[in-house]
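Structure record follows, encoded as structure tokens.
Of the protein chains in this complex, all but one are displayed in their positions.
The letters A and B name the chains in turn, as written, and every chain counts its residues from 1.
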Amino acid sequence: MSGLFEHFNFAVVIILMMVGLYVVFASNNMIKKLVGLSVFQTSVFLLYISMGKVNGAQPPIIAEEDLHGASEGGHDVVAQGAHHAAEVLYSNPLPHVLILTAIVVGVATLAIGLALVVRIREVYGTIEEDEIDALDYEINLEGAAE
Amino acid sequence: MQLMSLFPEWILTHGSASLVVVPLMLAVLTALNPSAKIAWATVLAVTALCVFTSLGLLLQVISHGPIHYNMGGWQPPLGIGYYVDSLNAPILLLISVVAFLCTIYALPSVAAEVEPKKKGPFYAAFLISFAGLLGMVITADAFNVFVFLEVSSISTYVLVGMGASRDRRALTSSFNYLIMGSIGATFFVIGIGFLYMQTGTLNMMDIARVLQDIGPNDRVVQLAFAFIVIGLGLKLAMFPLHMWLPGAYAYAPSFFTAFLAATATKAALYLLLRFTFTVFDPSWDFVATALMILLAGLGILGMLASSLQAIFQNDLRRVLAYSSVAQVGYMLLGIGMATTLGLTAGYLHMINHAMMKGALFIAAGAFWYRFGITQVSDMRGLGKTMPWTMAGFTTAGIALIGVPGTAGFVSKLTLVRAAAENGWWWAIGVIVVTSILAIIYIGRIIEQAYFHPVPEINGKPVARNEAPYTMLIPLWIMALASVAFGINAEWTTSLAEAAAHVLDAGPNTVIPGAHDVMPVVPTVTGGH
Partner (left out) sequence: MSPHVILRVVSKLLIPLIALFALYVQFHGDFGPGGGFQAGVIFASSIILYALIFGLDEAKRAVPPSWVRIGMTLGVLIYGGTGVATWMLGGEFLNYTYFAPQSTHAAGQHWGIFAVELGVLCTVTSAMVAIFYAFGSRAPELTDEDW
């Protein structure tokens, strides 16, 4: 039981992930499917972000005086930042940056998905998958395009 | 090398970045372009440039070894590195060449199938999809792979959905693809997350280096491997995860289907190779088991089941789509053997299959373009009404079956040799059986086209109505390529062997161009 509290973040991630996947697979409504997909993706965002936490660490912003100490071009700023990081404990910013990208990707996917649902609703008059299957059934049966 | 002098120095050093950047930047300009002709010309120019660049990179790799490129001048493993070796250089060239040939074909095909107002955005989405595929093949950064995977996937959903002006089922197919594709990509990113958690790095070579220290008994690493294989399996249409593929192939605009069928699954398959063989270690127990049972086993199941399904389809493009799933099975079988010969066979089939399937889908689009034919039963007499198109289709179809003297025969023969070397006699049996099934589903189409009379309209037989040259030329280049690679398989085989050697060498732990001083990577704790 104590393991569960130690890895509380994983418990949350797993619950969200399963809820999301279940909604994607079990629901018939396309909007609900997209909601499930978003919940599923969000669980992964949480997984990454909780990864970046370092106990007792401060935000990963290098103080200004360190920056001015750098003398030979850009790469040394980073080298020095990394050197500095060895002394002061910073939390890991990389997962956050990765997830920023993943969020943008998620937004784009969701936008495309919703746009498709809007078009489907306009063409079929419904967004329930079983009703759409029924509408397409005859076309599929005779194999001819409309 | 003589040929190398053709390529300017700049292309050879910066080519790997320009391969992704140029299509992406011109894509946005294309989106604004009101004229479909200019948009098309832009796409043609960009794809031609990419063919040139990737050819230069391939020759450079063959003569001078792997190329690495540090994005923004940041040294890997800190920065994102692009890495070209004999494993991905041929794939880059393959994607570019297919894109170029398909673009020629796009001129009449897109004019007929896409609404006039949407042509600019259509070409733009195609360029983005193209850039995404190139990006996911060329990058050496595991998270960057995910980004490019999504870039290409999202534009693919759009492009598949644009088939709706022809058939409304494109919308539902695109939606299903979106759901499945996003789940696959998310699984992949979960796997990358677990890898990052254990190794603290995202550069593939660096991951491989750290993984060698961690060893095969780490449960998180095993979990990461499982997620990555399933995620990529969804993308490459591994047998039970292929449900999105027939719909997407059947209802997308025919130009895009040809491109998608020839390239998308190959790029995902390349990633599977890259991860299983050079990031993880194929000699580890769990990887070896996965290769043997998952890839080879599911490959075989896919070959049998999908070939059978292809026989019972009436929609021409669904026949070809199910056949694609079956052909992915051949590649997986070769890879699953994990021997040099098996890998060579799998890789060779990747190249050959792209040519054959590209030609078949182009021909299928041409039939629709002239006569509105989508069903196999409507193809009566096409051998007389569209002789050149049908001949191209037949040539590629024969190559797909694997008749001696064609590319399909070469790769299947290599696969049989690899199976015999491994002592997998039952696999040879399956290959023979599925080839017979291929004879049935391709033969059924050819029989309709050549041995049935031309249908009559108002008492007169339908007149001959050949596809335009812009369709015939790419069709015949691909069809002839699938014969030429069968008659003289030296070049393709040498490429495949070089790739197999990269894979055989096991995990690639040398980080190209990295400083001697390793930067301090903050320890990842997983949030205790």
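Criterion: contacts are C-beta pairs under 8 Å (C-beta built on N, C-alpha and C of every residue); 3 or more make two chains touch, one makes a residue touch a chain.
This one's a predicted model, so the numbers in the text were calculated from it and none came from an experiment.
Peer 1: Which shown chains does the chain we cannot see touch?
Peer 2: When the entire complex is considered, the left-out chain reaches A, B.
Peer 1: Among B:69, B:284 or B:424, exactly one should touch the missing chain; which is it?
Peer 2: The one listed residue touching the chain not shown is B:69.
Peer 1: Which one, B:17, B:112, B:462 or B:484, makes contact with the chain that was left out?
Peer 2: B:17
Peer 1: Using the touch definition from the top, which of A:14, A:31 or A:115 touches the missing chain?
Peer 2: Checking the options A:14, A:31 or A:115, the one contacting the hidden chain is A:115.
Peer 1: Where does chain A touch the missing chain, residue by residue?
Peer 2: 59, 61, 64, 67-68, 70-77, 100, 104, 111, 114-115, 118
Peer 1: Just checking the interface: what residues of chain B touch the absent partner chain?
Peer 2: 14, 17-18, 21, 24-25, 28-29, 31-32, 69-73
In this text, only the chains that are shown with their structure count from here on.
Peer 1: Between chain A and chain B, tell me the centre distance in angstrom, where each centre is the average of that chain's C-alpha atoms.
Peer 2: 26
Peer 1: Provide the residue numbers of chain B that touch chain A in the complex, in ascending order.
Peer 2: For this pair, the touching residues of chain B are 73-75, 78, 143, 146-147, 150, 154, 157-158, 161, 164, 166-169, 171-172, 174-175, 178-179, 182-183, 185-186, 189-190, 193, 196-197, 202, 314-315, 374-375, 377, 517, 519-528.
Peer 1: For chain A, which residues count as touching chain B in their complex?
Peer 2: Those in contact with chain B are residues 6-7, 9, 21, 24, 30, 33, 37, 40-41, 44, 47-48, 50-55, 74-75, 78-79, 82-83, 85-86, 90-92, 94-95, 98, 101-102, 105, 108-109, 112-113, 116-117, 119-120, 123-124, 129, 132, 136, 139, 143-146.
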